[in-house]
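What you see is the complex with one protein chain gone and the rest in place.
By written order: A and B. Residues from 1 in each chain.
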Amino acid sequence: MTFRFFGTRLASLVALLLVLSVVLFVLQEISATDAAAATLGPTASPEAIAAERARLGLDGPPVGRYLDYLGGLFTGDLGTSFRTKRPVTEDIGSYLPATLELVLFAFLLALLLALLFALSSTLRWRGAGALRGLLFVSSTAPTFLLGIFFLIVFYQQLDWLPANGRASGGAATDGPTGLLVVDGLLAGDPAASVDALRHLLLPALALAVGPALAIGRVFRSSLRTTLDAEYVRTARAKGLGERAIVVRHVARNSVNAALSMTGLQIGFMFAGVLVVESVFSWPGLGSYLGASIPVSDFPAVAGVTFVLGAVYIVANTAADVLQGVADPRVAV
Amino acid sequence: MLDTQPATPESAAPTAEAPDTPVATLRDLRVSLSRDGTSSEVLRGVDLDIRPGEVLGLVGESGSGKSVLALALLGLLPAGSAPRVAGQLRVAGVDMVNGAEEERRLARRESLGVVFQDPMTSLNPTMRVGQQVVEAAGSADEAIRLLRAVGVPEPERRMRAFPHELSGGLRQRVMIAMAIAGGPRLIVADEPTTALDVTVQSQVLGVLRRLSDDLGCGVLMITHDLGVAGQIADRIAVMYRGRLAEVGPTRRVLNEPRHPYTLGLLASRLDFDTDRDSPLRTLVPEPAGGAAVAGCAYHPRCPLAVDRCHAELPGLPELPVRPEHSAACFRAEESRDRLLEIAHREAAAADAAKPTGPAEPAEPVVGDATAVEREDRPARPGVVLATTELECRFTVRDRRGRKAPLAALRGVTLDIEAGESLALVGESGSGKSTLLRVLAGLQKATGGGITGPTGGAVQMVFQDAGASLTPWLTVRELLTERLRRPRLDRAERHRRVVAALDSVGLPEATLDARPAELSGGQRQRVALARATIVPPRVLLCDEPTSALDVSLAAHVLNLIQRLRAELGMTVVFVTHDLSVARIIGDRIAVMYLGRLVEIGSADELVADPRHPYTRALLSAVPGLDVELPTIEGEPASPLAPPSGCAYHPRCPVATEECADTLTGIQLVPIGPRPPGPARTAPPSARRAVACVHRGEI
Partner (left out) sequence: MAALVAGVETPTRSRLPRRHLVGGRLLNHCLLGLVGLVTLVAVLAPLLAPHDAVGTSGQLYAGIGSPGHPLGTDGIGRDLLSRTLLGLRTSWLMALAVVALGLLVGGIVGLLAGAFGGWLDAVLMRVTDLFLALPGTLVAVAVAAALGSGLGNTFLAISVVWWPYYARIVRGEVRALAVRPHVEAARMAGVSTPRIILRHLLPGVVPSAVVTASLDVGSVVLVLASLSFLGLGQSAPAPELGADTSRALPELLTHWWIPVIPGVTVMLLSLVANLGGDAVRDLIARRGR
């Protein structure tokens, strides 16, 4: 791994964030709603709207306005929500931990399921075929249907798991990390953590199934290709045990394709989380977005897109760097 | 011999064996593999012993089953092709057919070593080579010792390298180091030098031979080249379609072969004594389909086949008064004399037919074949293609993946005369293919000049004929494509296409075939038909025979020679093989790292090489009675060619001057001036060499 490898990845990370900001700015420009009119409400006079436009700097040339917007992004100012009349940054700040906790948990779940899926055909297990079939069929279901299905089965019929929210009763959401499972542990309250986990399970599973299958498929096929590689034949010819062969020679060489698919799937998860949150009344960005879209609150939509997009871009850069660690030929 | 021996008593423990017990015993070994649901028998009853301390050369063409035999020995037949194994196969006392998996794994670990063909794909690309050797050797110290033993310079440093950072020769040495780890009783080497340059090949062969002698282990050396086997093997086994055709001591098999197939292989093999003036001897091509035949598998191709051969499978009996030498042929006793007889008769017939000349007059040149000068300066009279100080540089990625400038051609001045055939010879990185691509107009030169015809007047035949034919187009489409420019009617076009196919010996039925449906030899014929359907002035050939088996290669070389005579083409032929160059070229030009180092008439250059590199190259060509030469070093990377004469770090007669010479890299005419007035003799007729010693070594 060279310094240049890191440098180029970092540069492209910054460039991508800039592009994302341009895209959102352009969309803001062409969006049907006028910020000044939306801020003041339907009763405002044309003069008041014009004054507000001047105050918001909406009269200037586009380049100047873009620079303002960019400067705002740097200082953490994503504009003001038309709906809540509060800074979007503040809104997002209060909803983000819930979404992050859900996505993080779902992501780990997806990796675990993907690993099971990939290994279940390479290694022989009882019931591996059934697991694969189940994953395949459920991956064709839209996320919201999975969520609904889980609600009916595990909440309504079996009553094993809770249906909505992040915690039973009014759990404190002001812990140090904002992630309830972690905060519970930090506060020495394992019961709270377990409660949070029970709430997480259904939405996370609904969110994880699709990405799990996509990642698992890629990992499985690259495992198969690698098992047929000539250097694996060499390793067998050395008389290495199967365990050493899989651990030392196969795993590392198959992981790359799966890593890039993982990066891609994080993007789909950020879209999926918006849907899942509204099914499970999860108080996160999805619910915020769901409330913003019907009233054309574009600053809120753009803010959520930017924040989640930025997380996605960073995660992909991380996947890229990990590929360089796994394969010295990539890291140049 | 093998059939007459009673089956070896099965020894309970390997340690109880006598020192002469074979390290591997094969008895009636049969292996079936399936592909796409159809199963076919790849090995059809092989009996063979490999003894400790001997190098056994297993020779066969593609499809003979020799690589499957290697994998069977290792117990590593690909599970994907559902192998079914019958018969007996014991390696170092372990049953590799029915033994427990753990037992076979231990046999691989302790008693077997293996060297595969392509060291690039056979080494794990993401693991340091040191680690990979340690896996086999047990400790880092032992790994370093092994690497040193196989001649890897600075083994401590190389331990930390990744495979893609090493040269081909070093990679193969690393493979060998892993193979000898733990003192194996048998090393299986499956075409270990095929992917290597010829000068490196002799080094690797030398290492294998030496290790076999030092360690006293048996070596199964699998190769397609009888010459390679002849250089290092104690015994040779010739394989044909899954059975052994002939087994015996190396000298006997090579000098007094008894199986018609061995005789045919030897006859179509090229060496420096092959007659240049008559067509090469060829084998009858393999019948299409490759379906199982009753009786001897070789009988459809065998000129000596009698009724018995169709019906009955010959055994592999030891020949009378020839201990250790066996041949699977009913007519083994008389085969040699009868085949010589047939050859003489054919030669006489060919001589009688000679004066008739070309069968049909050359087609007029049509289309854009009218020569377009690339420069306004016309070429000298008699010279059809000329380059002056041609340079070609491009940016590539080096072994560590960084961008680096590569000088593929570093000042090539060459005159090619109308009607002559010039063979360009060199190892990988010599720039020979780049030169051909520049001549073809596929690559732009970055310096120097080039004069000669362009467009349709220059045609090219590629190394991999299969890849050079568009897979989804039929032969008809591929050929008619070249007849678009002059508007011909359908009937005329059809006539031309059929005539072109006929001239390369393909039937009209080939027209509607797609490349995948043709055999390797047929594809190269189609490629030739496409290149010559509108006769070009210059035909460029990029190793068109290197991917073909010996017997097919001879057919294609004959065809090129005949087309050249019939159509009056100039031929430029790139090859890494000097024996091919000598057959096809009137002149030979030798290249090293982007420069010409020697040029001269084929016979002279082969008989009396004047550049040290040409000498090394000549000595490295495997031959039947050629000792392994000692050649220093590997070709330097063209990314960092040595200063002065690029060959000086490897040159046995290099002086201090060589490291920075400017004159020593210029081609200087040597030898006597050709007779006749200087004006009429073309300047290119003379022998020339680029060496500070001016050929006086």
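Here is the rule we go by: a contact is a pair of C-beta atoms (placed from the backbone, for glycine too) under 8 Å apart; a residue touches a chain by one contact, two chains touch by 3 or more.
All figures in this text were calculated on a predicted structure; none of them were measured in a lab.
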Contact with the hidden chain (one of B:Phe162, B:Tyr240, B:Tyr298 or B:Phe462): B:Phe462
Which residue of B:Lys66, B:Arg104 or B:Arg476 touches the chain not shown here: B:Arg104
Of A:Val14, A:Leu27 or A:Ala54, the one touching the omitted chain in the full complex: A:Leu27
Residues in subunit A touching the chain absent from view: 12, 16, 19-20, 23-24, 27-28, 30-32, 119, 122-125, 137, 140-145, 148-149, 151-152, 156, 210, 236, 242-243, 246-247, 266-268, 270-272, 274-275, 278-279, 289-290, 293-294, 296, 298, 301-302, 305, 308-309, 312-313, 316
Hidden partner chain, residues of subunit B it touches: 34, 36-37, 39, 75-79, 82-85, 101, 104, 367-368, 440-442, 455-456, 458-460, 462-464, 467-473, 477, 481-482, 484-485, 527, 530-531
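Here, only the chains that are shown with their structure count from here on.
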Chain centre separation (subunit A, subunit B; CA means) in Å: 55
Residues of subunit B that touch subunit A when the two form their complex: 74, 76, 78, 80, 105-110, 112-114, 116, 118, 121-127, 135-136, 162, 164, 175, 178, 181, 397, 400-402
Subunit A residues within the subunit B interface of the complex: 228-231, 233-241, 244, 248-249, 252-253, 326-329, 332
